[in-house]
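Structure record follows, encoded as structure tokens.
Only one protein chain is missing; all other protein chains are in place.
Letters A, B, C and D name the chains as they come in the text, with residue numbers starting at 1 for each one.
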Amino acid sequence: MPDILLRYQAEIWQAIGETFIMVGVSILAAILVGLPVGTLLYLCRKGNLLENRFVFSSLNLLVNIIRSFPFLLLVVFLIPFTRLIMGTAIGTAAATVPLSIIAFAHYSRLVEQSLLEIPKGVIDAAVSMGASVKEVVFKFLLVESRSGLVVGLTMSTISFISYSTIMGVVGGGGVGDFAIRYGYQQFQTDLMLYVIVIMVILVQMIQFIGMTIARKIDKR
Amino acid sequence: MPDILLRYQAEIWQAIGETFIMVGVSILAAILVGLPVGTLLYLCRKGNLLENRFVFSSLNLLVNIIRSFPFLLLVVFLIPFTRLIMGTAIGTAAATVPLSIIAFAHYSRLVEQSLLEIPKGVIDAAVSMGASVKEVVFKFLLVESRSGLVVGLTMSTISFISYSTIMGVVGGGGVGDFAIRYGYQQFQTDLMLYVIVIMVILVQMIQFIGMTIARKIDKR
Amino acid sequence: MIELQNVTKKFGTHTAIQNVSLTVHKGEIHGLIGASGAGKSTMLRVMNLLEIPDSGSIYVGDRELTTRSKRELREARKRIGMIFQHFNLVLNKTVEQNVAVSLQLAQVPKHQQIDRVRECLRFVGLEDQMDKYPAQLSGGQKQRVAIARALANEPEVLLCDEPTSSLDPHTTSEILTVIRDIHERLGVTVIIVSHEMNVIKSICQRVTVMDQGTIYETVPIESSGIPKSDRSPERFIKELKNDA
Amino acid sequence: MIELQNVTKKFGTHTAIQNVSLTVHKGEIHGLIGASGAGKSTMLRVMNLLEIPDSGSIYVGDRELTTRSKRELREARKRIGMIFQHFNLVLNKTVEQNVAVSLQLAQVPKHQQIDRVRECLRFVGLEDQMDKYPAQLSGGQKQRVAIARALANEPEVLLCDEPTSSLDPHTTSEILTVIRDIHERLGVTVIIVSHEMNVIKSICQRVTVMDQGTIYETVPIESSGIPKSDRSPERFIKELKNDA
Partner (left out) sequence: GTSEDQQETDSTEETAESTEEATEESEEVTLDVASLIPPMTEILELVEPELAEEGIDLNVVVLGDNIQPNDALHHEEVDANFFQHVPFMEEYNINNDASLVPVEPIYFANYGVYAADYESMDELPEGATIAIANDISNIDRSLQLLAQHEVIELEETDERYYTQSHISENPNDYNFEEVDLLMLARMYDDADAVVITPAYAEPLGLTPANDALLTEGTENEFAITLVAREDNVDEEAIQTLAEVMTSEIVRDFLEENYDETAIPAFDHE
């Protein structure tokens, strides 16, 4: 292992840990909030099961507002909110708040897109069996789109890593911030490149795992 | 119109212009490079028409590397390259180089995902008619996935706006940078909010146009 | 049991069903025939409100379907089984899961589900394909899964859109026997769309002929009975040589 | 014309076709029947190498198909029309475009394409549905588009997987007449999978019976001719009452 990596070993491990926390929480937010919101966007769209102009427009606007904000400004804008629920606006834990919000907005769009690809016949079958909307979602839509949802979550996760990079601004840390601070701002170009290699490996792993799962569960 | 907007009118229009240039070029790159790369990723994947482990792994790695870089560092990393092809590394024109590169990598994944959703029967039909790979792509795959491709391009475009925000670092300008510079760094919170409203409107428009087109061309 | 009153359904400018009135009696097996594009599938889809008519009313049992609450409509649909022309299986569920889902929706207790699924799959001759996914099945096997799914929940009404379109004569006989059995045993009302006159003639009691979105005529017939058959390939040879 | 030698095709552990040899003569209409899951579709798909066999060889014309270059294989496929059991239409293309694409692939000059597409759609009775998309068609209409597409390019070999499975008797007669016509006029070799004995018996000259992935027997038959029919609904009534 290169000397410089050994020298910064402790910091790098810590940064990796911080990235895992930030990205992990983002993934949770994507699944727990993004998945329902994306599903609602789909269901409330014109012509679909829960067609509802008001809910659709509101959610659509909310997601667009979040995605419109320059991410840095979103972080700043959310500081009071972050402080409210985390007690502080700085540090890795605090950084998970804006990350989670961008995460759910990001993933909800990918969920919506995946659901749009489901053949209408499947929904016909579900409805004809007397499935409630909840049952249509859980027993049909999510089953039939599951590989698309996993591919989407894989893409989102990789984006979350990229977003987490900016969280150095509020002391979130993480590998990306490490690369920027030590590598770029302190001109340790070799260190920066090593850290980027670490990030590439991380991303390759996520991509590989995600696509493998997606292929395994795709029986169509 | 609020006073402060009037006062900064000229700058804001210029920033909007810069954003249009940066995002416009990104969209071009997404279509001209991202679409072919995403299609190749799909075609070369195991079990598909052009199955080719080497091409697939190379492209996959390339896209992952681009997406792994903290965007700020990608911009910095590409400076020599940008200087080579644009003559300078600063300014709006120069900013389009890293943006185009992230754009193609970003969109290629969404293209790949859309193509993965195409039912296998369509490809069977194409192959049985003696279509060459090129014909399969142009006369079948792209036709059948076109609405997904438009939804994806819409999502990508919105991401490009978000990425362009960071281009202030190399003097790229744009609305996002304007909001950060005047609003955030100089604490003109009201100006910042107005500019963000402009961005939200821009994003809403893109989303609306994109989804409308997608619905119109989806005959499935 | 099922009554359509002056039902019209348009797709854009095209009128798929025009001012149709039809009564299907409780417990009968009712055939629906007509040229391709005559509106047969649309008729079936209107009967469980999968397609909402532009005008007219639909009675299933005693009450108008369109006036029911969402919950009541769902309950009504659970008692109406449907076999789709294009099967509409869930591609990411196994054969077993595709059939089980209709039992889950009807809140059948878990331990009963498994037995019932097996029983239905045995009916259609697929008990050994339980763990396959639809993409791994032949056309006829897919169709049989769709039939098993529709039967699983012991519906009061069974809407069948070309239920035997991909089935060989033996399997067709077996499926028709199953349909007639549940009809006799449970008094199920069956509406069957088919282009195969043999199928219609073998089990239907009344047949409606459709023409360009309207009902041309409804005639009672004497069902001819389901031809005997077995699974052996000799049958094919015999039949080829017999009445050529 | 088409010869399979010792062809075996497995899906995972399941053997769909086991060591099958079959010769289809140039210019004959050859039937393929057998129970659901017997391997009929797989046989057809092997014949144009859509399914690559695990062992054995396939001759189409004079040369082995598996040894050809990609380009030669494509050219060979252009002369083999195929009607799929599940149609496999391009859902984002109109009826017209779905048919035209096979002409485009064969580099038919543009101005001839339009006439040819119209002609084929007239054969299948869809000349007035040119601008609809598949999702707007009934099951039988979709099937007829698939037939028109396969015929458009005047193939030398026509592989038909249940080509009339969703068609009413009249349309079936018409389609069979079209197939027999091009067979007589152009000497097209036709292989037809169908579970409807009437269809097989009406136009086939030889019939192969499949059973569990193997060929049980191939028998020559005297084709009975295609029953006359017209499009009127009275026909249905007549047939219902006739031989009940």
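By definition in this document, a residue touches a chain if its C-beta (ideal position, glycine included) is under 8 Å from a C-beta of that chain, and two chains touch if they have at least 3 such contacts.
Please read all numbers here as calculations on a predicted model, not as lab measurements.
Residue B:Ala89 is the one among B:Ala89, B:Val175 or B:Ile206 that touches the chain not shown.
Which of A:Gly34, A:Gly130 or A:Gly168 touches the hidden chain is settled by the complete complex: it is A:Gly168.
Not every partner is drawn; the one left out touches subunit A at residues 72, 76, 79, 83, 88-90, 168-171, 181, 184-188. Against the chain not shown here, subunit B presents residues 72, 76, 79, 83, 88-91, 166-171, 177, 180-181, 184-187.
The criterion applied here is as follows: only the chains that are shown with their structure count from here on.
Within the contact network of the assembly, the step distance from subunit A to subunit B comes to 1.
Separating the CA-averaged centres of subunit B and subunit C is a span of 48 Å. Centre-to-centre separation between subunit B and subunit D, using Cα means, comes to 44 Å. Per-chain CA centroids place subunit C at a distance of 27 Å from subunit D. For subunit A, the set of residues touching two or more other chains reads 120, 147, 218, 220.
Residues of subunit D found to touch two or more other chains are 86, 135. Taken pairwise by the contact criterion, the protein chains form one closed cycle in which every chain touches exactly two others. Applying the touch criterion to all chain pairs gives A-B, A-C, B-D, C-D.
Residues 60-61, 64-65, 67-73, 76, 109-110, 113-114, 116-117, 119-120, 147-148, 151-152, 155, 158-159, 161-162, 165-166, 176-177, 179-180, 183-184, 192, 196, 199-200, 202-204, 207, 214, 218, 220 of subunit A are the ones touching subunit B in the complex. Across the interface of their complex, subunit D is touched by residues 11, 14, 33-37, 40-41, 85-86, 125, 136-141, 143-144, 161-162, 165-172, 195-197, 200-201, 207, 209-211, 216-217, 219, 221-222, 224, 231, 233, 236-237, 239-241, 244 of subunit C.
Of all residues in subunit C, those touching subunit A in their complex are 45, 48, 50, 73-80, 82, 84, 86-93, 101-102, 104-106, 133-135, 153.
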